[in-house]
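Data block below; observations after.
What you see is part of a larger complex, with each chain still in position.
Note that the chains take the letters A, B and C in the order they are written out, and that residue 1 is the start of every chain.
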């Protein structure tokens, strides 16, 4: 009976990327814990940049300064 | 001091249905646990169909295939 | 596809009361939104009294002062 919530900043996540996250997480849980996918629910929640704070700053401010969350 | 979060797919839930969920959940908790309703908060969160995954598929895709969540 | 989280203070909630909350919430959602109960998951989370704050005070402190959450 797994339930997964994925929270990410709203920065152009596509429908295809969401499907990849949903399929990938469901498969990971199914493979690791042997859970029936029909009992696995995944919810993605996109958060506005003004509403996410990191290190005491709004992400919208960090982005204005050119600071991204991209992989190095 | 109860707090309840109800997450449902965004598929035309009306204001009246939300009020029914809020009143019903508050009464259920009050009747079962003897809690003062003035300490009970209920939050409903509607989730876009692209953002909810079930059995590894986006609900938006399931709906396109004619698969609903309706009671049988 | 509903998911419900019920958070209450840990103050002797019995197994039977939990079952009543689970059955009642599932029925309420099924009756109100016509949702298949096989797609409805309910999670109850009990919170220690030191870990719940109300009006700026720990509930454990409120209880020591004789302030309950009981219905009036």
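Annotations
Definition applied: a residue touches a chain if its C-beta (ideal position, glycine included) is under 8 Å from a C-beta of that chain, and two chains touch if they have at least 3 such contacts.
Every value quoted in this text rests on a predicted model; they were computed, and no experiment measured them.
Here 3 copies of the chain are placed, and the complete complex recorded in this file has 6 of them.
Basically, only the chains that are shown with their structure count from here on.
Taken as a contact graph, the chains are fully connected, with every chain touching every other chain.
Both copies, chain B and chain C, contribute mostly matching positions to the interface they share, with over half of the numbers common to the two.
With centres taken as mean Cα positions, chain B sits 21 Å from chain A.
Computed from the mean C-alpha positions, the centre of chain A lies at a distance of 27 Å from the centre of chain C.
The distance from the centre of chain B to the centre of chain C, each centre being the mean of the chain's C-alpha atoms, comes to 15 Å.
For chain C, the set of residues that touch two or more other chains comprises 1, 3.
Only residues 15, 18-19, 21-23, 25-27, 37-38, 40-46 of chain A touch chain B when the two sit together in their complex. Per the touch definition, chain B reaches chain C in the complex via residues 1-9, 13, 17, 20-21, 24-25, 28-30, 32-37, 39, 52, 54, 59, 69-72. On the chain C side of its complex with chain A, the touching residues are 1, 3, 41, 43.
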